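The complex is shown incomplete by one protein chain, all other protein chains being positioned as in the whole.
Moving on, here comes chain A:
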Amino acid sequence: MRHLLTAEETQYHKDLVERVGVAWGTGAADWDRRGGLPADVVRWCADEGLFGAALPAEFGGGGATAVRTGLMYEALGRVSASLASLVNVHGMAAQTLAKWGTEQQWASVMPGLAAGKRVAAICMTESGAGSDLSAIETELSEREGRLVLNGTKVFITFGQLADTFLVLAQREGRSVTCLVDRDNPGLTTTSMGDVLGLRAAALARVELRDCVVPAEDVVGRDGFGLSILVPHALEHGRHAVAWMALGMLGSAFSAVLDFVHERRSFGRDLVDHGQIQSMLTRMGTDLEAAKLLCVAASRAVDDRAPDASARILTAKYFVCRVLEEHAAQAVQILGSRGVLEDGVAARHYRDAKILNIIEGTTQIIERMLAPIFLRTRSQGGL
């Protein structure tokens, strides 16, 4: 990726890849089996400054550019999509609060989030509301002069370990978000059980039963949860997911290249088989295209370009799609070695499917991107 980055960006990425690799390069299979990340992994992310890396410096964050933020997710994604997702969901909540919080919230909550002393999760999905979040039923209502929150959120990434939850609800039919602490007596979390992918992401069902919410913990304004705050959070999430998928694609490709390099069949090196050549070439060219799209999206964010959102959507869509295709091919090429549960190919294969569902399914992104392409064409931009 050196040809797309500055010398400083290249060095930052190289150092982080090395640090993540040395610390946790062999941990992912065990985390998947345990269904969560050990406490020392979470602490390491905090000590490394990863939780606050992308937050503005005025909040105690690292003020990283979008490119550097992306490179961080790439480095984490190489090792584990679950690990990258820990930092991502925290970032989605924290970035939303950084933009749309009040001064009081910034003073009380942001220092802990920026330092990674508290981990945040974001609660949107319900059993009857996934892509269509307008169907959420979790309700913030007033009772005896106090705000109370009732509802059930599902598939909450790192919901089992988060300290602070940013919850999407509705108040008298208008969407609103609020903060709820883990120690709120009305909040309970339980495991979602065994899942196809992101197995170490501690997915939780979050029950909210008469959670008393202080008025100062409402984030944003009624009516803006769905139109402003959720899109803001999702944009950060899509950017992160595109880059973590890039890291996964790169590590799947490396595993395939290592295997092809050492393996012979039918009296020939594996690379001399035409079908393998096709697979490798498709994988390699898609990987290069994925790098270009991710870097272009991040540069657009850093330049505050008007097409930044569209570029993020494009990168997320493309990289996750080719990851799913090539993770499957990686398993195919590696054969018996590829199907081993603990192997990198099998893990990426499982996780790739999830990345095409979270932060906007493939189909939701198509609904958003198709009109954008049409509009660009009508304006002579294609």
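Everything that follows uses one rule, which is that a residue touches a chain if its C-beta (ideal position, glycine included) is under 8 Å from a C-beta of that chain, and two chains touch if they have at least 3 such contacts; residues count from 1.
Convention: contacts and distances are computed from a predicted model.
Peer 1: Suppose you had to identify the omitted chain by its UniProt name; would it be "Substrate-binding domain-containing protein", "Carrier domain-containing protein", "Carbohydrate ABC transporter permease" or "Homoserine O-succinyltransferase"?
Peer 2: Per the UniProt record, the undisplayed chain of the complex is "Carrier domain-containing protein".
Peer 1: Touching the left-out chain: which of A:G91, A:G159 or A:G220?
Peer 2: A:G220
Peer 1: For the chain left out of this view, which of A:Y12, A:W100, A:F253 or A:Y349 touches it?
Peer 2: From the options A:Y12, A:W100, A:F253 or A:Y349, the contact with the absent chain belongs to A:W100.
Peer 1: To test your reading of the contact rule: which positions on chain A touch the chain that is missing from view?
Peer 2: The missing chain touches chain A at positions 100-102, 219-221, 223-224, 226-228, 230-232, 235, 304, 306, 308-309, 368, 375, 378-379.
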